[in-house]
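A protein chain is absent from this complex, but the other protein chains hold their places.
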Amino acid sequence: MSKTVCVLPCNGLDKCAGDISRRVALKLTESEGVELICPVLLNQNKTRYDKVLEEGFLSVIDGCNTRCASKLAGSLEIPIKEKVNVSEVAKAQNIKLGAAIREDEETDALVQALLEKMSGSEEKQAESEFVVPESVNYDSFTHDKFIFKVPKSGYYFNENDCWVSISGDVARIGVTDFVQQNLSDILFADLPEIGLAVEQFDDLGSIESGKTVFEIVSPVSGTVTAVNKALENAPELINESPYEMGWLVELKLSNFEEDKELLLGFEAYFEVMKRKVAETNV
Amino acid sequence: MADKRIGVVGCSGEECLGGTISRLVVRKMLEELRPGITTSLCLPLFIAGGEEERRFADKYPTIAIDGCSKCCAKRAIEKFSNKVAGSIDICQIIGEEAAMDKPLSTRNLTDKHLEYVKQVSDKTCEIFDGLV
Amino acid sequence: MSESTFMGVERDRIDWSPRIDYSKCNDCMDCVKFCPHKVFEVNEDETPKLKVKNPNNCVVFCRACGKTCGLDAISFPDKPETTRLIKAIRKADKEAASHE
Partner (left out) sequence: MSKIKVIPCSGIGKVFGLLARESVLMVTQEKCPNETETLCLAHVVTGDDEVVAKIKGARCITMDGCSKYCAKKSVEAAGGEVEHSYKVPDYIKPHRGEDHGTGTYLTEDGWKFVDELAGIMAKTVNEMQEEVK
């Protein structure tokens, strides 16, 4: 027998996103082997759910970025096996939710998309077409004991400290050594949905350390085709190898020639980074 | 180079009180006594080949703070990098008996321990200021 | 004295900073705790308590504080519009420079 799935929605009452988390959860419980966890009751009396939680795995549905349901599970130390965020999926589907609670075609479609995502038919990530350069040459400078590296060629940068490397019409994106050193041990990478279309400078999720959260600002426009799955279990790759193994997202480029106007090459970014390092005390 | 910086390495030893004190002194230098010009180096990382830690110790004066007379931190720095600019053996400041007491969780620190930390930090500052 | 620039454009010519919708804000101050650039200021004796004190400290295109706001009380200027504006200023500056 397969294990029970315990579904914990945020069940937010005050906004459309919260209402959708409720709708998705209720829909899910129509299938066999799915147990609904009420967040209010869980918070009040965790023992009520001890048995099912021990047997099953926890699936969390957060409505918005306050992530109440995830935080609740975290504070009760229940490990989360899977989670979705209604607002983020809505964004990827280009659906504007707003505050008012509504039941219409658009929200039905969103509920459907969330259900598909949760039943494991998640959009499969295609084999990457990105050709990794054989070796990357770096220039570096030091500040205090910290060493800051920047690749000398093959990479473009924005002033938000994200890099992009191009292979055909595929772009690989990551953060620079400046971000990595500043954040120190990176613990989480919240990366975007496959299929999300972004303009240049739109955000591509975030990475988080014990110190702070850093928003990834896309250097280029395009559509997300892949995220670095290795980071799920080894976010430290971003610290160890920010320009290579620790890449974050791949995009299919849509307008690189124009994007390039607002990007920096090695020399210009090297100076920007030196200035930033001198200004911030890492 | 304009930036004056001094490295401080504690042994952070786990087998005696001196190790706990060495650690607290390093943190005190970093946060309270000489902030901004103190760089703490991680001893295990230094030995495991940490590029940043070793380069720093090559370039800047570094003080070793050891919890007992084995002087592990001092020996490690001298083995992999340069001669230390100064070194402290906590045994010689607070006495062997006190230093060789059981290692302590930071939760169980008493005023007596904080007084040891102060004595050792005073001595560290003295060496430190002689180097700046 | 601010000499900072973004993409070669003086920072104070770029209108980018958080806008607070006070009808939604509940003074939780999560955004203030989050932002390392001292964009916000809190004044306990005033209403509203929260103010955008240093808009030009805000990192152009960063919207991270908005994500901490569960009430969606923080919004930002339109990104594509801002991008267009930066490009236009750069172009104009370049032309002006070539006429000198």
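The first chain written gets the first letter, and so on, giving A, B and C; residue counts start at 1 in each chain.
Assume a contact is a pair of C-beta atoms (placed from the backbone, for glycine too) under 8 Å apart; a residue touches a chain by one contact, two chains touch by 3 or more.
Treat the numbers as computed from the prediction; the structure is a model and nothing was measured.
Chemist: So which of the visible chains would the left-out chain be touching?
Modeler: Its contacts among the visible chains are A, B.
Chemist: Return the single residue from A:G74, A:G98 or A:G195 that touches the missing chain.
Modeler: A:G74
Chemist: Among B:V26, B:A57 or B:I90, choose the residue that contacts the chain missing from this document, as touch is defined above.
Modeler: Of the candidates B:V26, B:A57 or B:I90, B:V26 is in touch with the missing chain.
Chemist: Need a quick check: the contact residues on chain B for the chain that isn't drawn.
Modeler: Where chain B meets the chain not shown: residues 10-16, 19, 23-24, 26-28, 31, 40-45, 47-48, 50, 70, 72-73, 75-76, 102-107.
Chemist: For chain A, which residues lie in contact with the unshown chain of the complex?
Modeler: Here the touching residues of chain A are 70-71, 73-74, 77-80, 184-185, 187-188, 208, 210, 234-236, 239-240.
Definition applied: only the chains that are shown with their structure count from here on.
Chemist: Taking every chain's C-alpha mean, which one sits closest to the mean of all protein C-alpha atoms?
Modeler: Going by the distance between chain centres and the overall C-alpha centre, it is A.
Chemist: Which two chains have the most contacts between them?
Modeler: A-C
Chemist: With chain centres defined as C-alpha means, what is the inter-centre distance between chain A and chain C in Å?
Modeler: About 23 Å separates the centre of chain A from that of chain C.
Chemist: Can you compute the centre-to-centre distance for chain A and chain B, using the mean CA position of each chain? Integer Å is fine.
Modeler: So the centre of chain A lies 40 Å away from the centre of chain B.
Chemist: Please set out, as single numbers or ranges, the residues of chain C touching at least two other chains.
Modeler: Residues of chain C never touch two or more of the other chains.
Chemist: Of all residues in chain C, which touch chain A in the complex?
Modeler: 6-7, 34, 36, 59-64, 67-70, 72, 79-80, 82-83, 86-87, 90
Chemist: Spell out the part of chain B that touches chain A in their complex, as residue ranges.
Modeler: These residues of chain B touch chain A: 3, 5, 7, 36, 39, 41, 51-53, 55-56.
Chemist: So in the complex, which bits of chain A are touching chain B?
Modeler: Those in contact with chain B are residues 142, 144-147, 281.
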